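Every protein chain but one is kept in place in this view of the complex.
A and B are the chain letters, set down in written order, and residue numbers restart from 1 in every chain.
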Amino acid sequence: MTQSRPSLQLVAAWLGLLGLLALTVTMAYAPLGAANAVVAIGIGITKAALVAAIFMELRYRDALTLLFAGAGLFWLGILLWLGLMDFLTRT
Amino acid sequence: MTEPNYLTADYTLRSWFFTTDHKRIAILYFASLTMFFFIGGAAATAMRIELATPQADLVSDDIYNRLFTMHGIIMVWFFLIPSIPNTLGNFIVPLMIGARDLAFPRLNLMSWYIFMLGGSVTLFAILAGGIDTGWTFYTPFATLYSNSYVMVAAAGVFIAGFSSILTGLNFIVTIHRLRAPGLTWYRLPLFLWSLYATSVILVLATPVLAITLVLIAVERFFGVGFFDPRIGGDPLLFQHLFWFYSHPAVYIMILPGMGVINELVSCFSRKQVFGYKFVAWASLAIAALGFLVWGHHMFVTGQSLLASLVFSFMSFVVAVPSAIKVFNWTATLHKGSLRFDAPMLYALAFIGLFTIGGLTGLFLACLAFDVHATDTYFVVAHFHYIMVGGMVTAYFGGLHYWWPKITGRLYSEYWARAAAILIFLGFNLTFFPQFVLGAEGMPRRYHVYPPEFQVWNVLSSGGATILAAAYLLPLFYLGYSVFFGARAPANPWDAPGLEWQTSSPPPEHNFDVQPVVTRAPYQYSRKFEAKPQNA
Partner (left out) sequence: MPDSPAVAPQFTSASHRDETAELGMWVFIATEVLLFGGLLLAYFVYRHAYPQGFVTGSRHTEIVIGTANTAILLTSSFLVAWAVEIFSAETRRLTAGLLTGAICLGLAFILLKGIEYHREYDEHLVPGIDFRFTGSLANGVQLFFIFYFIATAIHALHMIIGIGLLAVLALLCRAAPSTRRRAALHSVALYWHFVDIVWIFLFALIYLPGRSAS
């Protein structure tokens, strides 16, 4: 018997993502001041991590694949860090 | 001839233009890059002729702007960046790792077609009337004011960028997955380490250039955009994005050259490369640290002082791995059994010229001196010592070293040495006076100058004549060797690398038997009995 139903974790990830979407939209309307941006980005990172770990199967991959997936993010960090450093410290 | 090699396997045009053989694709790149090299060189020659006198006598200011832009764009994107990776790299990488081909041969061919498409679009921009922004496309001039073919040229560079990305991707995956049995990372020839580091930059920096060019196109096309100061946009954001690519791109250009020099220095001093692991990791360190220094192009732009300090400091740091390499090559020469064949002459020239280029780079990384030297000929001389004195010299060195493998023919050693010496002399005569001019304050990108600068300019133009002639020489003696040169043996340098253990030129399938690697690279000995990596 071949499997045709999605595994439980796939469904859980999907429902979790939709739940997080509802949460982030709700939280956006809560008056948290500057924290609104932090919450929005934090939930975004959580959702992205879910997609990467479960849908993209990164959980099962070896260190090399993780390294490749992380390299792009690491260099993105360099771009944002050094790029923003100029604009945030202008006098 | 018993068994056909990759050149004689098939003679049809179809077998060339639809080939997926990395060796043939390397030849396609070689032919295209040679063409671009001489187009870019012609622009430089015209500039040097104009600069022989203080007045404008050959070209107008507008034409001069178009000449240096064309020289920059062609040389950077259509010669230097693809030069060693796409010709020598394409040919040698699978041979060096004992593989049948790159991981994605069709992607490799597609990369050449994309490159040629980008090149054609750029050539069209030049023929249609040229572009006058400088190769850096600085905003807002490039987007709001220039009346030249900015969009077309930017499109050409944008397209060529995808070729870079695909080549980088192919090399990274190939070096990870297709190494011969027994070929561990620390048994890889250092050329591969440097190409791997180069590929990391190609893959991670080029997309930022792509998106930056898209932003330029949007701004120019719709007349409104991200860098437009009229609506509060910041032109410095363009410079940050541009140099996030273009500074690492300098390492795209020099790292493969460093890789070639490892092979040459080791072969012609008949010794292992001194401090293999240091040199290997220095390549990756350069690739990583090279991303942290881009702001040193922007010291006088109004960038924040803190950013300038950090970028200045990081620029000093990135010099460390480069210096490690120079010291290790020197240590490799020490007590070696030196042979001054043509490739070795190029390698020695590289070490000297790169050192001068690198040290003057440190001058420019100093905030105070840079304020004086920004946009003067000092900068021009500095990066030409790296790009031309370093990279182009390494390219010629590698070309001569692997020529017998690539073509199966031997070139005239006499003429090859003569060309190497002429290039060295011509190069120094062209660019050393520019250090003096820059230090005295002559700005770059002008077609006229005060008469007191004429002596140094005449020297530079005279040197450029020698250099141009010297660069033409290989065209003749290498071209001659293809048809009339003596047949090359499989291993004319008695080198241990895998690429020398198959016939010259290699058969289409590279190796008759899958090589199994049993020892570290560079097991040279003085008496022409190097230990092959696979025996």
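Convention: a residue touches a chain if its C-beta (ideal position, glycine included) is under 8 Å from a C-beta of that chain, and two chains touch if they have at least 3 such contacts.
Computed from a predicted model, the values in this text were never measured in an experiment.
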Candidates B:Pro4, B:Gly129 or B:Gly223 - the one touching the absent chain: B:Gly223
Selected from B:Arg100, B:Arg417 or B:Arg445 as touching the chain missing from the view: B:Arg100
Sites on chain B contacted by the missing partner chain, in the whole complex: 94, 99-105, 165, 168-170, 172-173, 176-178, 203-208, 210-212, 214-215, 218, 221-226, 231-234, 237, 240-241, 244, 509
Positions on chain A contacted by the hidden chain, ascending: 2-7, 10-11, 13-14, 17-18, 21, 24-25, 28-32, 36-37, 40-41, 43-44, 47-48, 51-52, 54-57, 64-65, 68-69, 71-73, 75-76, 79-80, 83-84, 87-88
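Operating definition for what follows: only the chains that are shown with their structure count from here on.
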Touch list for chain A against partner chain B, complex: 64, 71-72, 75, 78-79, 82-83, 85-91
In the complex with chain A, residue positions of chain B that touch it: 176, 200, 204, 208, 234, 236-237, 240-241, 244, 291-292, 294-295, 298, 302-307, 310-311
